[in-house]
Structures are given as C-alpha cells and as structure tokens.
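A single protein chain has been omitted from the complex, and every remaining protein chain is retained in its original position.
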Amino acid sequence: MMEVKSQEEKAKKPELKARDFVSDQDIKWCPGCGDYAILKQMQSALPEIGVKKEDIVFVSGIGCSSRFPYYMNTFGMHSIHGRATAVAAGLKAARPELSTWIITGDGDALSIGGNHLIHILRRNPDVNIMLFNNQIYGLTKGQYSPTSELGKVTKSTPSGSIDHPFNPLSVCLGAGGTFIARAMDRDPKALKELIIETHKHKGSSLLEIYQNCPIFNDGAFSAFTDKETKKKETVYLKHGQPLIFGDKLQYGVKLDGVHPIVVNIEEEGQDGLWIHDETDKIKAYILTQLFDDPEAGGHLPRPFGIFYKEERFCYEDAMQAQVDHAREQKGDGDLEALLSGNNTWIVD
Amino acid sequence: MMEVKSQEEKAKKPELKARDFVSDQDIKWCPGCGDYAILKQMQSALPEIGVKKEDIVFVSGIGCSSRFPYYMNTFGMHSIHGRATAVAAGLKAARPELSTWIITGDGDALSIGGNHLIHILRRNPDVNIMLFNNQIYGLTKGQYSPTSELGKVTKSTPSGSIDHPFNPLSVCLGAGGTFIARAMDRDPKALKELIIETHKHKGSSLLEIYQNCPIFNDGAFSAFTDKETKKKETVYLKHGQPLIFGDKLQYGVKLDGVHPIVVNIEEEGQDGLWIHDETDKIKAYILTQLFDDPEAGGHLPRPFGIFYKEERFCYEDAMQAQVDHAREQKGDGDLEALLSGNNTWIVD
Amino acid sequence: MTTKEQLDQVTILLAGDSGDGIQLTGSQFTQTTALFGNDLSTFPDFPAEIRAPMGTIAGVSGFQIHFGSSEIYTPGDLSDVLVAFNAAALKKNLDRLKDRGIIICNTSGFDKRNLRLAQYEENPLLDDKLRENYQLIEIDVTKMTRDALSESGLGPKDRDRCKNMFVLGFIYWLFGRPMQGTVDFLDNKFKRKPEIAEANIKVLKAGYYYGDTVEAIPSTFEVSPAKMQRGTYRNIMGNQAMAIGLVAACKKAGLPLFFGGYPITPASDILHELAKHKNFNVKTFQAEDEIAGICTTIGAAFGGSLGVTASSGPGIALKGEAMGLAIMLELPLVIINVQRGGPSTGLPTKTEQSDLFQAMYGRNGEAPMPILAAASPKDCFATVYEACKLAIEHMTPVMVLSDGYIANGAEPWRFPEASSLEEISTKFVDEKDAEDFKPYGRDENLVRQWATPGMKGFEHRIGGLEKELESGNVSYDAKNHQTMINIRSEKVNKMANIIAKISPDSGELNGKLAVLGWGSTYGAIKTAVKGLILEGLDVAHIHLRHIHPMPKNLEEVLKSYDHVLIPELNDGQLIKMIREKFLIDAKGLSKVEGNPFAAGEITEAIKSYYS
Partner (left out) sequence: MTTKEQLDQVTILLAGDSGDGIQLTGSQFTQTTALFGNDLSTFPDFPAEIRAPMGTIAGVSGFQIHFGSSEIYTPGDLSDVLVAFNAAALKKNLDRLKDRGIIICNTSGFDKRNLRLAQYEENPLLDDKLRENYQLIEIDVTKMTRDALSESGLGPKDRDRCKNMFVLGFIYWLFGRPMQGTVDFLDNKFKRKPEIAEANIKVLKAGYYYGDTVEAIPSTFEVSPAKMQRGTYRNIMGNQAMAIGLVAACKKAGLPLFFGGYPITPASDILHELAKHKNFNVKTFQAEDEIAGICTTIGAAFGGSLGVTASSGPGIALKGEAMGLAIMLELPLVIINVQRGGPSTGLPTKTEQSDLFQAMYGRNGEAPMPILAAASPKDCFATVYEACKLAIEHMTPVMVLSDGYIANGAEPWRFPEASSLEEISTKFVDEKDAEDFKPYGRDENLVRQWATPGMKGFEHRIGGLEKELESGNVSYDAKNHQTMINIRSEKVNKMANIIAKISPDSGELNGKLAVLGWGSTYGAIKTAVKGLILEGLDVAHIHLRHIHPMPKNLEEVLKSYDHVLIPELNDGQLIKMIREKFLIDAKGLSKVEGNPFAAGEITEAIKSYYS
C-alpha cells in the first residue's frame, strides 16, 4: 500500500532536476561573472519548491543580469529597462496562480526602475524579486550606479562620483516591503536557501544579491567574500538566534538603547545579545543601517539573511476577491444588460 | 551716524512684505481648499528668510497644488506631472545660489514622480520640497492616490482601494533624506515655522503638509485638526523636549526597548519619556512608524515637526567643486587645445 | 397668451458657475429629450480648474445640447437658447448665441459682485443693444427658488442648491417636455435624504409652472420626435461607449480584460467605467504612472488577458517605449488615446486631433501599429470593438484615437444585441502541438501563436531584442533583422485585406469634391456635406476609421474626385499621409482652437470650391 501511494505522489509531482531548468540558449556573460553562480543556485533551488516548470515565469528588465530569463527553461520575458516590476505586477494580478520571479540589476531596479520597485513593494503581490547588485552598470560598460560608493571613478565620473548611494534595503523597507533579505553570489548555500525562502513568503519578497562584476567592478564585495575578512565583516541573521560573528564567533551585536554596538562575547558573555526577530520592523530598520564602509574602523558587520518578514494580504488576492465578489453579487456579466444600460426607449 | 548706517542697511536689504510675494494671477483653487492656507504661510514666511525675490524659484509638477508657482511673485515653473524634482535638481545643480522650492502633491511626488523624489533625496541638493498631501488626486477629480487609505471608495475604486498606502516620511527617510518633517494646513503657525526651517536646512528638505481637499476628500485629517480630537491625536516634536501630548499634556511617549508606548504622565511621571533628538536617524524612523489609523484603539499620536535632520554635503556644491577643481588644475578651458586634441598632423 | 412654435431642431447652451449644477441639468434635459424621441448630440465644456473662483469667466461650466426631429450629428454650432446662470456665463457665451436667440438669465447672478467678477462695467441686462439683438427672459431664479422652499425647513445653502431645478423646470415647460423622468431620478438619487428630493422636485415644478403662469413669454416650442431607425435606444457618452466596447469584446472573445492605466483628463472615465464591471472578469489597475500602466497590461497580455490602457497625449508620450516592446512581443493590446489640446500639458479640458502622428510614429525604430479612430460618441463602441478583434486575432497592439469632444459628448445609440456582435476568435496554441511549438511561428496572416504561462511544454522566452524568424530567439543577424522588419510591417498592411472597403458616407463617387475626415470631425462634416448636397452641390463625405492600414480602395475612391479637402483639428496630419501615399494635391482645413469644427466652418470651406 505504502509503495503504491508514494508512486501516486510521484506521478502527481514529477520530480524536476536542476538541469530541467536549463534552457537551450548559450550563456553570454563574461567569464567569472557572479551571475553564473546565481543562475546555478536558482536552477538548483527551483526543483525544491515543487512548482511545475510551466507555472513559473521569469520577468527581467535590461542589463547583464536581466538576460537571466533566457537561460531558464520556464516562461520568461526580457522586457525593457526598469520595467520588469511593472510587467510582473500586471502578470501576477492577471494570473495569481503563477510563480512569478523578477530579475533586475541595481541600475534596472534602483535607477530607472525605482518607482515601480517601491510601488510593487507597497502593493505586495506575491512575487520574488532578485536584485543583482554589482554596484555598476555592466551592460553599458561601466558607469556608476545608484549603489556605487561615493567617489567612484567610472567612465561617466572621471573625477569620482558625487552621488550619495542608496541603501537598497532601507529604501525597500521604507517603501513598505514585506520581505527584505540579502545574499551573495559567493555564498551559494545561503543563496539557495534564501531563494527558497523568497518563494515561501506570500507577498513581494526582495532579495538583494551582492554580485561581483569582474570586468567593471571587480572585488566590490571582497570584504564579505574574502577568506581573511569575511567572518569579521558579515553576520548571518537567523530568526530567534543572537547576532554573533567573527572567525571564532567571538563577537556579538547588542542594542544600546536603539543603537547597535559590537561586543566581545569572550569578554562580556552572551547576555543581552540582540536576538534576531524577523517580524520586528523597527529592528529590521536598524539592521539595514549596518551599512558602513568595511574600510572604516570601529564599524559593524554587514548582515545577510532575512531582515524582515511580515504577513500582509497580497494585491492579486484582493483584486481577485473583488472580481469574485462582484460576480457573486451581480452574477457573471450579462452582455445584453451591459449594452442596454438602465435607460432605454423604443422607436418604432 | 547710527541713523545713516541703518539707512544703508535698509538700502542693502530692502525689507520685503508678504504682499510682495503675491503675483497678479487670479487664484483658481476651490473655495475652502487647504492650498490657500499654505500659500499664505509661504508668502508670510519668505520675507523672513531674507532672500531676494529674484533669487527664489518655485518649481512644481501638475496637480491642484502644483499651480502654486503662478501665485508667487518669484521665478517659477509649472512643469509636467511628477518631474518637478528632476527639473529643480537640474536648476539647482546649474545655479547653486538660487533658493529653490519644489511644490508637489501626493500623486505628483509619490505616484508618477516617486523615482525622482527618492533620487533627489539621496543626492541631497539644497532644495525645499513641499509635499501637499491631500490623500487624493484633486486635479483629475478624485481618484485615490498612493497615500489614500485602504478601502477608499473613489471614482477609480468603486469597490474600495486595495493598495496598501505609502507612509511618505518612511519612504523619504529610507531613500536617504536629510531633513524630514510634517506640518498641516490648519496649523498655520507651525507651518510657517517649518517652512522657515526647511529653508535653513542645507540639503534637500522634505516637508509633508497635510492639506484638506474639501471637494474630493474632505476631513481626511480631521482627527488632527478638529478641536475635540487634535490634542489627543497629535504630538509636536521639539528637539531636546519630551514627547508629550493630550489636552492637558497629560500623556507622554516612551520607548519600551525599540517600541514606542503611550504613558499617562499624571500617573507615571515624566521619567524616562522619549526626549526628541532630531539627529537620531533610528529614532526618526520609529517616529515615522507612528502612523496608525486614528480610528484604531490603543494607538499612538501622529507626530508633527522635524523628525530628522542630518548634515551632509550638497550635490551642487560637490559638482561645483569638481568644476572649480578642474579649472584650477587645467586652467579655464582652452578651446584651441580642445579642438586640436593630442595627436595632430599637418598636411601641406 | 403664449403660442406654440414648431421647430425642426434647437440648440440650447446652459452656462453657469461650476458649482451651479450645470452638468446635471444638462444630462437630465438630455435624458428626457432622448426618451421623448428626438435625435440629439451634447457637449459639455468644463473649466480646467476643479472649481475656479465663483463668478469668474474661468469658472464658467457649459453644457450644449442640440436636438431635433431630424437626424442630428453635432451639438450644434451657434445656440438658439442661452441659459446664463450669472454674468460671467453670459459674457463668455454670448458670441455662441444666434442673432435674435433667446437668453434666459438669472437676474440675481447679475448683482454688483457678479458683474465685477465677470469684468462687466455696466449691467448688460440694461443694455438696449442686448435687448434689441436677442430675446431676453429675465427671472430671479434665486429668489423664486428660495420662495418656493420658504417652508421647507432647509437652510439657505441647501435651498440655493436647488436653483438649477427651477431652470430645468422652466425649459421643460418651454419645450413641452414631461417632468416625470427627472422626478424619478431625484427620488432615486436622494433616496436617503427625502427632504432634499422633495425640495428639488418642488423647485422643478415651480420652474415649470412659472412658465405657465407668467405671461411674459411670447411662445413655447415644439420639437417633435425624430423619425429614427426602429429599435431600442439608449443615450451614451464616448468614454462610456469605449469602456462597454472593451468589455463586450472580451466577453465575446472569452478573454479576461486587464486594464492598466493612470488617470488623466479626458481619458479617466474609461477607467472609472471599467472599474464598475468587475463581474465581467475585468481587472482594473490604477498604476503609479503611464509607463506602469502599459507595462502591467503587457504582463497581463503575456498571461493571456486582453491588455488595455488608455490615456491622453502626455501620457501616451510616456508609453512610446513600451509600445515598441509590445510590437516586438506581438501581444494583443489596445491603447486608447483620448486626445486633448497640446502640445505639452496644453489645454487639458479641450479637444484636438493632434496626436495622429504620435500614434503613427511616436516610437523608436520601425514600429508599425494599426490605428483606428472613432467618429462619434456611439462610434467609440464599434471602433474599439473592432480594435479588440484586430488585436486578438492578429496578435498586435492596436491604437484607438478618440478625443475630448466625443469622449464627453453624448448621443442616442441604437445599441446592438449581444448576439449580433461579430465573433472574435481567440486562438491559443493547441496542447498537442507542444512538440513543434515555435513561439514566432506564423499563420497566413503572419499572426504568431499565443502560448501562455501554465501551458505545459510551451515554455519560452520573449523580449525586446530582435527575434530570430520562427524560433523567437535573440538574433543579431543582419538579414534576419530585415526579414523581421518586413514581417512586422507586412502583418499590419495585410489587415487591409480584412477591414471594410470605404465608400462615401454622404454623396456619390466620382465627383468634384471629396471631404475626407477622420475621427470626431464626423458630425460637423456630415452636417455640412448633407446640407450642401441638399442645396445641389456635387460634394461627398468620406470618413476614415482605419488610419493604418487604410482601406484598400481609398486611393481609387479619392482619385475619383477632382479635389480632396481634409478638415482636421490639428495643423495638418492626415493630409500629409494622403499626399505622400497617393501624391494627390489634397488641401487641408486646419483648426487648432481647442474646439470642434462648427458645421458652418466646413460648409464655408466647401463652398469656396464652387464659387
């Protein structure tokens, strides 16, 4: 009996492999580009979420990262610069049952596409937004982006950029996002887990992924990925767990009033350490402020993982509910009645 | 002697009156519109900031509120919908010495113009942004806006809006704004003071002004303006002062960890009350979260005044510095050298 | 004693402050007149401000209705009756009244304050010239209304709000119309405030009986019902017809309707109307801007809905880039431009036809798109219905042009039965064809296949980069690009095989002069041409719905005339297309004043060919 049942289940849910998500198109990123690692983790995460291939859609804007959909053997659209969020918002509203993924870059999402990003976050349709942040415009060959650091010398800023960069997660939280998280290309395990978490969250999930662009901005995130520094410069957030880090996990983060400080656990013990609560929006905000320059002294580590998660109704559900309600109330649309309206007269 | 000197001074700084800022155009807002009160306070505040009329520019987008520049006897531009921030950013970058004011509505600034708003805030040019928030589209005759409350029935939402509204100050703080404040049309004194404060702040100042639209959204802010409720529903922020409110100032706000709670001062005394610190960004964030529905029970009062103020270099100064530096380094541009470039040859 | 005068047609212009309830008065008179059996056409004329300062000229709101016992195609050029609620209303509109026309004025709207606001130095009602040139009927409407309600217990503000009903009652009497429709309307509208309903009805009747009682009015008028085609009629406004047409087409096609748009005058009412029809599986999305408006519809169309967006000039400008994407993706989209006065913000509440070239060319690259234009309020239905059919059956975005004049104008509509509407066939791919699926495979009309997410085995990716023939993969190949450019162009051109051939709307083929129009100039041209044909002139009216592609026989038809005259509410746009295509020396009649043509203006232009 048991065997039969498990077979039935298998039949119902044919197990997909990572390679089922590989499309037939040649990949056209530069050698060494961080996008490869993200693609790989996406292809290995999707079989685990148990959604049928044909029910998955990837929508992207324009940029190196935005070529991603071509490499996924699902439905996909490579739209126009900055508008993936808007296209996906329409698709999801029209087809709530589809698993909808948005692929976007720091320029695509935060420069030209900034408005659609903050609006999708407030409306909260159930989409997963992968924001590939390489702190540069890759496709147009190396201009600074809204996340590039101050003073950055690029083709368009030969004397250094004077634009104060965005803190992307702070922008997204401020806009009313219900799921805010950060990952990086060079930590594939955490990346895959977080990809799966974005799927699980019902609502707009924003996953910022630090992505290295070896051609135009190599090493932008080396403090967080280099062996020597990464343990000291990163802290992984786990709901219910204290914020500890360091190569021997010897440091912790505490709140002094509303301000985070680093303490040495070996000296001060674990008491009073900040216990991560991913449902606390104010604390999530404080976490987004752990954003200083790793080069600066006395600074705090950069958090990775889920900063914030909130349950809020999804846009497409509310929209569908209004349609369903209208149908219940007034019945399925009657075309004759629509055409005639309420005031008619007869000429004969 | 003294008299002579004071005459000289007078000659230097001719004192302007509110009426000097009144243009010759008929005002075309509806009777009772909150825009009148704001116009009046602006005209009475400007003489106090001591800037010459001809050095002041008002730039607006499109909306009822955006007609404001026509009524000010200064330089002005009524631009296109959502783009006042971008136009003003260019003007200020080109002409750092001008006192530049942006007039925008909740639709203009937060719907179509959301992207330019967050970008001007991060770049931080020294402009003053007056965001007239009436939680409705006035000029197009009453559709809901990104600040309208959930469930709002309007022309475009006959079954009620399903869009989670923005918390405008939270958006602006998240974007990296350096001056975040709130006022209302019906409290002229505070409004005028805050207008002057926006001018004083060197950087992009964002003043949200609750503005009643008697035609399409009458009473949206009545909880904060009605005699019976306003003392209980509003708290005025003053740097260095505790957060207290109530008709007998009998309530205070405290932080329980990172979360604000209301305490009864008469019972619990003033100890441990939250002392407003306008330079504390995390606390400013917490203040922006005092945003619940006044109809809901057990809620917190709505703050007015300056939430946050940060000193950060201004975009136009950095830009001018690069120009000046280049001139110092390379000398004022030499056209012959530019035309010839570095590699020439002679044909003869 | 008042006598009764028989008239064939009448134009009334109601004018007053934005707060005076002019639009409501107008629409009640329209409804009653329609039910009475007249043919009619109406046009409201709002101020650009929500409520411009009371009493000023900028604050005047107008409503014009033209009705008659024969066919009516326009809201009328000059009016026979001008109802002026105040001095500003008179000042603004006097030049739109015929010589010897009737002025009905509310004398309390001519007090000192009102005269000053209207910038009258003297009270015009005391001017002998006015009394000589026009028939003046003075009524102190405010006082009458207050008197009528003296015992109602209502406050003075509420009482004064009933003023418009007095006027309505009076003109009902003047034109011998029944009051019952309005009585019912008021009862229903103020269901929850019966005292208000009662007061309004009382004042309405007071106005009616005022006419009966005072003997000052020399004559009343009779405009008998028109001999209209048999059938059931309703009254309809252009934007409403547009919305209903969209819903009907989607219902017929069996597709969900997704509307993504951003409010803008004068297009917003399409969104407002659609939002009421959710039970037709209509989803409306008020987007953050026009770009998101069209992009959400592209997403929805990819998902298997008909995507619709509507805007006006400035908003359409913002959609250009995304239209290009839709053309590349070959997805069904309908884009409606309710044109207004331009350029830039221009004259938002005024009408114009100056976005034709924007529709043709307002995109980067070679980006051909079919364009249809609606000719009148009711024609918005048929035009948008055809646009939906073309979009769905040919997998393409289609542009529909309307304008402020027909969007807000109204006329009686012999609406079709649902069953009589043309079928629309939606062709999704067939499950069994998954093996050989080519996303850019095409049928004989060059229409590509439609496979939507959720269809197993049809997973594919599309985008805005040039696509390879058939496979739809990205291709940078030179010859392939040329092929695809040709296909996209050919696909639109081939629609000329399907759309109706053109023939004169009035007049005959082979003549001296053809007046070629498009869009909302229909009524004015028709009125003018019909009139002149009756006068014996050899002139014809040809009206284009299909701007791109044009009807196959258009060249032949146009070349059958000695002259072609093209009136447009722009600086000359269609005319350029005609001259270029057919190398005929067509002449234009251009007007860019924010107002529709008066039939008389067209008449005059035509006559110049015969003198």
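To keep things simple, chains are lettered A, B and C as they appear, and every chain counts its residues starting from 1.
Following the convention adopted for this analysis, a residue touches a chain if its C-beta (ideal position, glycine included) is under 8 Å from a C-beta of that chain, and two chains touch if they have at least 3 such contacts.
Please read these numbers as outputs of a predicted model, since none were measured by experiment.
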Check: In the intact complex, which of the presented chains make contact with the chain not displayed?
Finding: A, B, C
Next item on the list: Using the touch definition up top, pick the residue from A:Val51, A:Leu139, A:Val262 or A:Val323 that touches the left-out chain.
Entry: A:Leu139
Item checked: Sole residue of A:Gly34, A:Pro69, A:Gly90 or A:Gly114 that reaches the chain not shown, by the stated touch rule -> A:Gly114
Next item on the list: Among B:His116, B:Lys141 or B:Lys231, single out the residue that touches the unshown chain.
Entry: B:His116
Note to self: Can you tell me which of C:Asp17, C:Glu321, C:Glu386 or C:Glu468 touches the chain that was removed from the display?
What the structure shows: C:Glu321
Check: In the whole complex, what residues of chain B lie against the chain that is missing from view?
Finding: 23, 25, 52-59, 62, 69-70, 72-80, 83, 86-95, 97-98, 115-116, 119, 319, 322-323, 325-327, 329-333, 335-336, 338-341, 343-348
Check: Taking the full complex into account, what residues of chain C touch the chain not shown?
Finding: 47-48, 58, 312-314, 316-318, 320-321, 324-325, 327-328, 341-350, 352, 354-355, 357-358, 360-367, 463-466, 476, 478-479, 481-482, 485, 488-489, 570-571, 576-577, 579-580, 583-585, 591-595
Checklist line | Touching residues on chain A - with respect to the absent chain | finding: 26-31, 62, 64, 78, 80-82, 111-112, 114, 137-141, 143-144, 146, 155-159, 163, 215
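Everything that follows uses one rule, which is that only the chains that are shown with their structure count from here on.
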Checklist line | Distance between chain centroids, defined by C-alpha means - chain A, chain C (Å) | finding: 45
Note to self: Taking the mean of the CA coordinates per chain, how far is chain B from chain C in Å?
What the structure shows: 40
Note to self: Centroid from C-alpha atoms only, then distance chain A to chain B, rounded to Å. What do you get?
What the structure shows: 31
Item checked: Multi-partner residues of chain B (each touching 2 or more other chains) -> 111-112, 114, 146, 159, 163
Next item on the list: List, in ascending order, every residue of chain C touching at least 2 other chains.
Entry: 278, 288-289
